[in-house]
Every structure is written in structure tokens, then in C-alpha cells.
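Before anything else, here's the structure in question.
With one protein chain withheld, the remaining protein chains of the complex are depicted in position.
Right, subunit A next:
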Amino acid sequence: MFEFIGKNIKRIDAKDKVEGKAIYPQDIYIEGMLYGFTVRSKFPHAFIKVDVSEAEKVDGVVKVFTYKDVPGKNHHGVVLKDHEVFISKKVKRIGDPIAFVVAKSKEIAEYAASLVKVEYDILPAVFDPEEAMRENSPKVHDKDNVFYHFKIRKGDVEKAFKECDVIVENVYKVPMVDHAFLQPEAGVSYIDEDGKIVVIASTQYPHFDQEEIAQALGVSKDLVKVLTPAVGGAFGGREDITLQIHLAIAAFTLKRPVKAVYSREESFIAHSKRHAMKMYYKTGATKDGKLLALEAKIIGDSGAYASWSMNVLRKAAVHATGPYVVENVKIDSFAVYTNNPFTGAMRGFGATQVPIAYEQQMDILARKLGLSPIEIRLKNCFKEGSETATGQILEKVALEKCIEELKRF
């Protein structure tokens, strides 16, 4: 018997949040602090030239930062370092950060941002991942747009489909969606009494932000301190860097506290999206309802940057059969660059998209076979000792019990 596990202990952060006492980065005010506003690309694919001279003349503007002002590496990214802190030559999506205007007030920063001149030399762009997979398509990163292809091969699908009594083939599409967390991105950066660069921001992984900030500043990790006050939801949308590095560079260079707060619209533009996917599914079963073969091709729109795409498309493929035993499996998943908003982590991480396909396939098969949705699932679901499409042997499987519970609905 447990004393504390399994007990409904009141959330230890609840009282502060309910009473409005919890501190979010938006709430932080430091005497003499400056405000930053980001200039972003208006076109999805273009070479740019930036002129900040007019903006810097505005009374109250302290400095306009561009790629030239990045002290360390002008890049970041959770897996591939394919994001630039500020775009140096080519924008790859609408919303790419180009400059960060730092001024005495938010209003001045925002006004001066409108005076930053960006000259765009528009390039042909690609928005459809399947089009982007073609050889002659515009290249987002000056290389093949397909940057990840993951395969699962188990058994012999061709032979198995011949033995199937029923085969169901469909194409499913899911769109890009937003995390829509309650609290848009906000942060403050300053140098503390020990000379450390402090970044206060809503993030999911402070220790990783610390590394990325240190790299961009060209300083050792120990000189950077990340504080995470209350975070108003994340769902994967705070995995990638948004304003953390911009703030750190500004505070590090100007030796003054700098704050930035995104509007809801800027939040949508700044962070990743859930991957849009196109899923080609072919599922076959015998007449008694046993799944025999599954073939799937999953194309994930990574947008302009990789973020977690490799891991997301891998997770999508591993979960593509659903929680069912299928002895013959052929799955191909692809992550493809386009000039769309970039996609990354979002609750479920690839395992959210595939059930839209595999669970509808199960119902369509059940109907054709005269089985109930529960019957076909019980017949095929993972049990103690079952083997997954990747050959993994499962133990502690409570799935049958979960499905049985649905009988009482």
C-alpha cells in the first residue's frame, strides 16, 4: 500500500495559478529594460537584402540586430542546425526572423520595425510535399527536399495480400494544426550580478535552450542560465527556440535587460506546427477478420525546417499498424522540406496522425467482414508476448482490458 502514490494530492502549483500569483515571463518587469520586436519575412522563398539604417535613426531605438550581430554561431535546431538565428541570405518561409529591433518601448520597437527595409528577390517556391519530392522541384535548402526516409520491412506483403480475402485501400490527409497553448511566447534576458546571461522564458527543455543560446553567443554553457517560470501550456510547441536567442544576444550586447512578448498572431508564425501528412494505406485481412498485411506510405510536410521531423516520421511509421499484430508489413515514411511553416513536436509526435488512417481502415474492414468494430479489434490487438511491426516483443499489455471496457458504453 502506498502513502502518497495514487492519492489526489492538490497540485502544488494550483493555488498560485488560481490566485493570479504565478509569475509568467509576461509579468516580469525590470527597471530600465528595453523591448524587442522581430522583423519577419513576408515571402516564402526569396533572397533578401536588409537595410536597417532608417530604423536605427528612430528616436528611442537602441539597436537593430541582424545576422551580422550574432556573436557565435548563427544557427539553432533540435536535431539539424538548419534554422538561422537571423536570416543571412535566403528566407525559406513566411515568418523567418530577419531582424530584432530593440528600443525603449514596445511601441517604438514595433514602429521602427516597419522601417527596416527588406528587399526580396523572389524565388520559385514549393508548398506540396509530393511536388517537393520531384527532382525538378525548387530546393528549399539547396539539396534534395526529402531529407529523411524511414522503412519498416517485415514478412512478405506482396505474397500476403494475395492471401487476403478483403483488402481496403485509401488515402488520408491531415492538416497542419497549432498547439494553441494559452500563453504566447514571452521572455526577458539580462546579465546577473555574477556576469551570467540569464534568459527567463517559457520553454519545455531549459537545459537544451541553455546549450543553443550558448552556441549562438559563442560562450560556454556555464555562462548561460535559463529560468522557467510558470509555463502556460506547451504541447511540443516550445521545443524549438523562438525568442530565447534574440533576447540573449540583445542583452549580452547591450548589457541591459531586454524583454519581448509575442502577440497570438506572432506566436502562430514563430513556433512549429503539427505535421500535415498524406497517408496511403492498404490493409488486408482474411475472411475471419485476421489482419494479414499492411502497406503504408506516409509523407510528412516538414515545412521550411527539420525540427523533429525525422523523429516524428519515425514515430508515425512505428505506430502505423495501430496496436495490432500484422505479420506482413511494408511502411515508408518521408520527411520533406517545403516553403510552408515548419513542423515539429506536437502532442503525439507522429502517433496522432496515423490513427486517423489505421482506425478508419479497421472500421471499413470490419464492415466488409460483418464484424463489429470491437470484435475486429479484439481479434487483432496486441496481447502479452505479441510482436510489433518492428519485431519488439511486448509485455504488460493491458489493451484487451481497455477494449473490453468499451463494450459497456
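Note that contacts are C-beta pairs under 8 Å (C-beta built on N, C-alpha and C of every residue); 3 or more make two chains touch, one makes a residue touch a chain; residues count from 1.
Convention: contacts and distances are computed from a predicted model.
Of the candidates "Purine hydroxylase beta subunit apoprotein", "Natural resistance-associated macrophage protein", "CoA transferase subunit B" or "Sugar ABC transporter permease", the chain left out of this view carries the UniProt protein name "Purine hydroxylase beta subunit apoprotein". Interface note: of A:30, A:133, A:167 or A:227, the residue touching the hidden chain in the full complex is A:227. Interface note: of A:80, A:219 or A:381, the residue touching the hidden chain in the full complex is A:381. Summarising the interface, subunit A meets the missing chain with residues 2-13, 44-45, 93-94, 125, 127, 150-154, 170-178, 180, 196, 203-208, 210, 224-236, 238-239, 264-265, 268-269, 273, 276, 311, 314-315, 317-319, 322-323, 331, 338-341, 345, 347-349, 351-352, 355-356, 358-360, 362-364, 373-374, 377, 381-382, 389-394, 396-399, 401-403, 405-406, 409.
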